[in-house]
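Below is the structure I would like to discuss, written out as structure tokens.
Excluded from the complex is one protein chain; the other protein chains are retained at their positions.
Let's turn to subunit A:
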């Protein structure tokens, strides 16, 4: 299968890319690593007239320490994020989610920013980004703005990034010393999760001081399980206490029904996976 014809630009700076985007408007599509976009183009579910490739813009790659935050460049590959020691130390939840995202070949090409901008509700990065309170830095012709994770994911495949804007980096507040776990339920290897739960926990002895829980594929966007987070505060990190809190995981969700499972099944799965994820995160 071959994509429909398109014109192609590979700008070497962000300004050039923004200018090209402004010129071509909604006829243009940004390609980052292309691991989600190329299947879409090949199946001709989308046929942009212009494809603007960010692959030659070096400033969009890399991970840096910025005091209270880690900053991940939008074009940093999943493989780079997965093997980065600063991410493992300060945002372990991201490391855990990226480690088993898709497969090795896809992780070599796919990018952190590309996957988040694509905003597939079954994507593995939305829930951890939401749970950690990530901030999204978005550049446009008028300058740069920062959008909070709670406002970034708007709907199925839809984010706060405007038509003439580009996601340049993601700022992750450091959660140093927090335990983390990403519990993903799949039928076969390298499949999209049917449901997954991202949990990160600050434990004080055997007690949960704070917890953040994000849900993958439980609605049209990634979701925060705030009722669970609140119920966990001050609880012992025991099977019974966590099970009780995790019972609220599906509150306020609107999961899809498909061949992999109906909505009720997913609601049940969310409570089970939340218990497992929180216990694993609390255990270190």
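Definition applied: a contact is a pair of C-beta atoms (placed from the backbone, for glycine too) under 8 Å apart; a residue touches a chain by one contact, two chains touch by 3 or more; residues count from 1.
The rule we apply is simple: contacts and distances are computed from a predicted model.
> Quick one: find the hidden chain's UniProt protein name among "Putative ABC transporter permease protein", "(2Fe-2S)-binding protein", "Nucleoside recognition domain-containing protein" or "Helix-turn-helix domain-containing protein".
Protein name of the absent chain (UniProt record): "(2Fe-2S)-binding protein".
> Could you tell which one of A:18, A:57, A:102 or A:232 touches the chain left off the display?
Of these options, the touching residue for the absent chain is A:102.
> Could you tell me which of A:16, A:53 or A:244 touches the chain that is not displayed?
Here the residue in touch with the unshown chain is A:53.
> Kindly note down the residues of subunit A that lie in touch with the hidden chain.
1-8, 10, 31, 34-35, 38-39, 41-43, 51, 53, 55, 79, 102-106, 108-109, 189-190
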